[in-house]
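Notes for the one structure printed next.
One protein chain omitted, others in place.
Labels A, B and C are assigned to the chains in the order they are written; within every chain, residues are numbered from 1.
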Amino acid sequence: MEDIVVVFKEKPVLREPILVEGLPGVGNVGKLAAEHLVDQLKAVKFAEMFSKFFPPQVLVNDAGTIRLVSNEIYYVQRPDANNDIVIMIGDYQGLTPDGQYELSDKTLKIAKDLGVRRIFTLGGYGLGKMIEKPRVLGAATDIELVEEMKNFGVTFSKGEPGSGIVGASGLLLGLGNLYGMRSVCLMGETSGYFVDPKGAQAVLEVLAKILGVKIDFTELETKAQQIDQITSKLREAEPPVEPKREDLGYIG
Amino acid sequence: MEDIVVVFKEKPVLREPILVEGLPGVGNVGKLAAEHLVDQLKAVKFAEMFSKFFPPQVLVNDAGTIRLVSNEIYYVQRPDANNDIVIMIGDYQGLTPDGQYELSDKTLKIAKDLGVRRIFTLGGYGLGKMIEKPRVLGAATDIELVEEMKNFGVTFSKGEPGSGIVGASGLLLGLGNLYGMRSVCLMGETSGYFVDPKGAQAVLEVLAKILGVKIDFTELETKAQQIDQITSKLREAEPPVEPKREDLGYIG
Amino acid sequence: MEDIVVVFKEKPVLREPILVEGLPGVGNVGKLAAEHLVDQLKAVKFAEMFSKFFPPQVLVNDAGTIRLVSNEIYYVQRPDANNDIVIMIGDYQGLTPDGQYELSDKTLKIAKDLGVRRIFTLGGYGLGKMIEKPRVLGAATDIELVEEMKNFGVTFSKGEPGSGIVGASGLLLGLGNLYGMRSVCLMGETSGYFVDPKGAQAVLEVLAKILGVKIDFTELETKAQQIDQITSKLREAEPPVEPKREDLGYIG
Partner (left out) sequence: MEDIVVVFKEKPVLREPILVEGLPGVGNVGKLAAEHLVDQLKAVKFAEMFSKFFPPQVLVNDAGTIRLVSNEIYYVQRPDANNDIVIMIGDYQGLTPDGQYELSDKTLKIAKDLGVRRIFTLGGYGLGKMIEKPRVLGAATDIELVEEMKNFGVTFSKGEPGSGIVGASGLLLGLGNLYGMRSVCLMGETSGYFVDPKGAQAVLEVLAKILGVKIDFTELETKAQQIDQITSKLREAEPPVEPKREDLGYIG
């Protein structure tokens, strides 16, 4: 079989589309944010990517039907804006390093065919501790984009992230360079301990300003409250400990 | 060498054949069931699949002769029924995720050439505890098949299996979709602790009704009794413990 | 680069050559035996196999020069016998399962070009305990060869080796079948705890009879004595323990 099988339901014609990517990762921040964007913009699915770089697995829906694990691509047409939007979400990233390269390269080939010249990748920046007001850190392919992003409240902090950006959110920038695409990675701060809708909301608030779209965050806020309830119960269930001073500011 | 080498002993002409797959997996439920089906229907082996995705290993027969590890494909011609049957059994599944994809895709290509349009994959659903009367859980490629299967006593239970279906029993459904094949996975409940002929019998009882074949289960029942004897000895050998209440209903 | 690079120093013309293989494995029995055969028969190296399935490593000779890890193929012309001999030895087996398949298949292609129709693969059969008089166990591609080998003192024992034969010594038989080659694996019993020249000698004594060659075993016997000295020192260095009864017959 082909390493990556792309099944197109339709081949949309888009105006200078911007690609937004959010796949599973630290705190699932990118995935949550991109999925919420799909919902809010009523984006239309037009392509599915299956690949032997994904786990050999089908998921079972509540009705008892199955679907093969995949990445999915959606589009949003915006007659009143300069740019249409393409959004990639999915169940998994590639299982192996070379699989990750192949999947990102395939994504870029599809994006190029659609006319994409700018990409926003969404992810989480794991702090290893609870965080109340997550910042949105950025990295970009060129210094002009860095400056542009600062105007939208994106933080560029020397030495953060020190270990670089791993996975699709990094590769789409790095490989995208070879396709002449200008790109930004937006990283929401997160503890990294569990799925983090708060980090996703922080990222999406910035992205909404950049794209000029309106987003209702009610659903993400509800999810964040549910997570907060679970984690506070977990903390109660633990034997009482004297909180370390360094954590005092972060636990709500 | 080719990634997968298929050696045909014969190329049978079959009438609307149904593919049944049972390879090693949880409790070896699927493998036991499919092998028993081969025996009972006196199915004829017509193809062997060798592959570098299998372990680099030959097995030694009692006579001192060897055979390379493989998957094998059998057929059953049924002049009095609407569908002939094709059965795949084997020593191993692919060792790597991409190997699993390649092997399932190759199986589907062979199945398509034979005219297969419907697939039943057999497997085990591991409960992690002893089970007296295993149910048969199902998953299918479309909602009509789900309904059809319910009539044969297959259970479709929301959230089961929660982690999806991994391996050939899942991929043949998921990839088969791309070949336009309609498929069902039948999963016999099993503890998953050892080879489980009881789970295999449960699956095969359902499948026999679906296919309209008669199966003598004496051999599987004998195997199940042998396993019961071994496990009850193991339990006797353990220091006596107060059974946990939640397990009471399941240990015979 | 090509997955496997074969560099021929010469392309010998051989009469119905028999291939003998001995690569690293349990107790290095096969490797020791095949290397000793190369020495004793003054075999001539004519080909080297390099491959990305081997470790990315060069070995440093005493003089400070390097050589890339490889498998090597030698030939022996025997004007007075019916069959010339081809011997394969080497530093490593393939690192991955698919690498093992590719390397064995390449070896078979080379063998076929040379006119090989019979193969002897040499290996160790690990017992996990000390053994004084190692038997030579066998496995073969057909029942006639099994019977033929029994006449040379090869043991065929139901259920041994229970786990089959892994690696080149197994694959050359299994894949060789697809090339129409008839083959035998000879396995010398060994503890498997260390390099075992005694197991190698047992294998080679049988093989010498089969091939009709004379072998001087002095060197292997010397090596075996050195190993015996080392292991007896190790036993002395251990705190004295009451020997278990089941081991009494095996420790010299």
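We take it that a contact is a pair of C-beta atoms (placed from the backbone, for glycine too) under 8 Å apart; a residue touches a chain by one contact, two chains touch by 3 or more.
These numbers were taken from a predicted model, which means no experiment stands behind them.
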(message) Given that one chain is not shown, what are the shown chains it touches?
(response) A, C
(request) Among A:Q40, A:Q57, A:S70 or A:Q100, single out the residue that touches the unshown chain. (result) A:Q100
(request) Kindly state which of the options A:A63, A:V146 or A:I227 is in contact with the chain not pictured. (result) A:V146
(message) Tell me which of A:L114, A:I165 or A:M181 is the one touching the absent chain.
(response) A:I165
(request) Please give every residue of chain A in contact with the chain that is not shown. (result) 94, 97-98, 100-102, 104-105, 138-143, 146, 156, 158-161, 164-168, 170-171, 173-175, 177-178, 185
(message) Touching residues of chain C against the unshown chain: what are they?
(response) 1, 3, 5, 7, 50-60, 62-69, 95, 99
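By definition in this document, only the chains that are shown with their structure count from here on.
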(request) Show which chains lie in contact with chain B and also with chain C. (result) none
(request) Over half of interface residue numbers shared between chain A and chain B means same, under half means different, so which is it? (result) different
(message) I'd like to verify one number: the distance from the centre of chain A to the centre of chain C, where each centre is the average of its C-alpha atoms, in whole angstrom.
(response) 54
(request) Determine the centre-to-centre distance between chain A and chain B, using the mean Cα coordinates as centres, and give it in whole Å. (result) 38
(message) Counting only residues that touch at least two other chains, what does the list for chain B look like?
(response) none
